[in-house]
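Heads up, the thing below is written out as structure tokens.
A protein chain is absent from this complex, but the other protein chains hold their places.
Then we have subunit A:
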Amino acid sequence: MNYFSFSKDGRALYCLFFAGIMLSFSSSFAGISKRHFKTILQHQIQGTVTDGTAPLPGVTIAVKGRSNNNSITDYNGQFSINVSPSDTLTVSFLGFKTINVPVEGKSKISIVLHYDTTTLQEVKINAGYYSVKEKERTGNISRITAKDIETQPVTNVLATMQGRMPGVNIIQNTGMAGSGFTVEIRGTNSLRTSANSPLYIIDGVPYSSQSIGSSYTSGNMPAQNSPLNSINPSDISSVEVLKDADATAIYGSRGANGVVLISTKKGREGKTVFSIDYSNGIGKVTRYMDVMDTPSYLAMRREAFANDGTSQYPANAYDVNGTWDQNRNTNWQKELIGGTAEYTNIQSSFSGGSEHTQFLLSGNYSKETTVFPGSFNYVRAGGHTNINHESADKRFQVSFSASYTTQFSSLPLVDFTQTALRLPPNAPALYDENGNLNWQNNTFQNPLAILNGETSGNTYDFLANTLLSYNISSGFTASGSFGYTDLDQKQMNLQPSTIYNPSYGFGTDQSQVISNLMNRSSWIIEPKLSWSKSLGNIAIDALAGSTFQQQKGDQLVTLSKGFSSNSLLRNPASATSNSILSSDENLYRYQAFFARINFNWEGRYILNFTGRRDGSSRFGPGRQFANFGAVGAAWIFSENKWMKKQLSFISFGKIRASYGTTGNDQIGDYQFLDTYSTTATKYQGLSGLQPSRLYNADFGWETNKKLELALEAGFLEDRIFTSFSLFQNRSSNQLVGIPLPGTTGFSSIQANLDAEVQNRGIEFMLRTQNIQYAGFKWTTSFNLTSIKNELLSFPRLEASTYKNQFVIGQPLNLTKVYHYTGLDPLTGTYQFEDVNKDGQITATEDKKTIKNLTPKYYGGLQNHFQYHNVELDFLFQFVKQESFNENYANPMPGTMSNQPIGVTGHWQQEGDPGPYQGYSVTNSSRTTANTRFIQSDASISDASFIRLKNISLTYELSKKWTKKVTCRLSLQGQNVLTFTKYKGIDPEFRVSGYVPPLKIYTSSIQLSF
């Protein structure tokens, strides 16, 4: 049991390794300084670099074998560098073929670079435990790089992926600062809605995406905080998404929903560069919903009372009975969600290094405010560091990365969006003439009183990783990766007595605070041995390794009530009563062995085998281990000699296929144990203990079989490049609560159900280099995904509690609704189809119309223009889907609630077409009809949209003026334009009553020298 010694204290272990790294530095620094004494006879040469017609600025000129000696061309394409006569210059520039030019004693050199359209195929792609050349990969991996990320003024890395990757559907939960995203890679695989998130890995360290926060303190968002907010997008160098079996099987049990690999920026060899980036911007809601103004609203109210036969307006109908000014007209959306959010972001970095040691230090600060009234904000500040070192003979390498991020948020207790849509347009002013909250003699529930409360949160996130590797010899490399994460969060939901109407007479004894304290820490150790060898025509790459991981979490939610003063709210000790709402802790351990072997025959035929044996503490004894594996194959047919000769316009052609299994262990901890848990309900003043669940230790992994077939082709030196993938993923052995008869004491038991979910789809990607001539460059890329999700089987569905949720043969993301058949021409109320013809409309028998809320297809179109030092980049995102519309969750027309403008089209007399029913306040048949209308197909309509998701214009100042300083100015916009027929507040996101993602404009300046 000696593993306990380190498993219990990951930090100590980490320090040990860190100390080791420091020790190894001391000796190697000594080695470096010694070598610097070596002197060489040198002279300076001058030269120019052009693309044949125009000079090329920014080209790197290096001396081969001495990479600490290099230079960069200026605005006129000119450079100078110290060389010795026998040196060779290596001239490289992104987008051009790298060439070597021997100096041969010359003192002036002219160099012409040729465009290289195929470089993208040579890029090494991170596949997690190994990397692979883009052209030689056998799996499906999508990628975005810092270049795409930099152009976007967003704070969450997931936002930067929207619309840019085929097969990846990302939806922002709300426009509130610090909210999360829903990410689905290739559809919904699991019946458990909480088990469809991909695996996130940051620099080799798994990062739990399980939401942090508590439902008690997250009332202002539809979902709790996402821990991924801690990652600063500007620290990221690339994000790779692994999708098919070949790419994900090496992640075994956690690869079923895809894997997102996030790599942070690393130090680079060369002269020390300092760069600073400052941006400032504003954000607004993308649009307002069109709602009634006061005249139409009051007309509606009067008509509603008249319809109900009420001649005397009730005392509480303040809007029509004369209590409120009937001439006021406020668009409450402008007042409550119409503010301007301000964005400030400062990022600076310092990087450089020698051939053997490189470093990067960066810091960032960003602050954003909200569109709500009141002074709320969200601040993130942090630092990131990376150090790489290799020994003089390059056999030993070490890389260390760490980042620490703090987030401080101060947000309103509630989202005002729903209030903004429903408040009568003639409701009184928010403030009286003295600037105090206006309660209009207690007739007005002033929505701003809630501003006296606050949800504040402090989040501290530390993430570190060390990678050691040693090239043993004869193709063997041993390496070890050590990672540690630690996340702390403290949230407080402050509800002072002043958030209530003063007429209630609540004193500070009614003030309360809900605090949420949570910690999540994890460590991972992954030793690995890799081997590569060429045997004749065949190159073999192999690796084997193991993983040990532990994640520990605890959470405590407390309620403190009754304070002597509202200024003491942040100190729970001053409360008269403190009680614990929930207390939870969990431990997750995970162990695995993985291996890969890759055969590459002359760069033409590639075979890739990956496998993993996983063990997880989430399963009972005897069930903890399972095997996963995949095989991938690729045939690069363009390497065929005949093809090269006869069909030379085909510059690249590859067919690849893969098949394999992955798993899913997102079921929560301890589910297999026979335990009692404490209950909140009391008896004799004591909390009870209840059996937690029916005891079943015999459940195992959910398995996901993935099949993929793809064609990749490049034409005209890859100026046109396209890839087309077909995939089919089948998830079976679904881990769900299997329905049981009540006689068992419970309604279900956690077990593997023989239900199967299929996701079948296509991904298409096209990248073209439309123009590349004399300093002008235009590239376009397009991606499209279409997925059909289907529940293939579900034994005894009709008898289960899932019977209203799922339908065999239909997608998982469906909703069953009434079928709206139009207005009753006589009474002007909504009518619905009586499916079973029993003369009654009942939920169980008549909610039979199935609506599919899964997008039919989605994708993006990105264009990039570059003319000398001006770059323009824009991305259109499009989604074809149906979603809940403005009728959903809308109170009955006629009641004291504002309505979408379309509601003016309503029934008034026999034969009127509507479409909305006659106004009413209390008519019970209309109330019932409206309740059903909300739950009918009339509340779901097309919510397809095309959105100019991102636009960015960058200008790099001429070096003529800025000399050694590179200065880039840019303007960026997010969610700039939206084209849609949707009448709700925003088509992109699905939850009504919350502020949608914002439209953001920023300007920025970047200096580096």
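Here is the rule we go by: contacts are C-beta pairs under 8 Å (C-beta built on N, C-alpha and C of every residue); 3 or more make two chains touch, one makes a residue touch a chain; residues count from 1.
As a convention for this text, contacts and distances are computed from a predicted model.
In the listed set "Succinate--CoA ligase [ADP-forming] subunit alpha", "RagB/SusD family nutrient uptake outer membrane protein", "Lipoprotein" or "Energy-coupling factor ABC transporter permease", the entry agreeing with the UniProt name of the missing subunit chain is "RagB/SusD family nutrient uptake outer membrane protein". The hidden chain makes contact, of the residues A:A54, A:A306 or A:L587, with A:L587.
Although one chain is not drawn, the whole complex shows that of A:T675, A:N836 or A:Q908 it is A:T675 that touches it. Residue A:R796 is the one among A:H43, A:K124, A:K147 or A:R796 that touches the chain missing from this view.
Shown as candidates are A:L529, A:L581 or A:I808; the residue that touches the absent chain is A:L529. Considering A:N280, A:N501, A:S546 or A:N813, the position touching the chain not shown turns out to be A:S546 (whole complex).
For the options A:N156, A:S401 or A:S616, the residue in contact with the chain missing from this view is A:S616.
The missing chain lies against subunit A, touching residues 1-3, 7, 20, 24, 27-28, 391-393, 395-396, 468-470, 472, 478-480, 525, 527, 529, 546, 548, 583-591, 615-617, 621, 624, 669-670, 673-679, 681-692, 694-696, 739-747, 749, 796, 798-800, 844.
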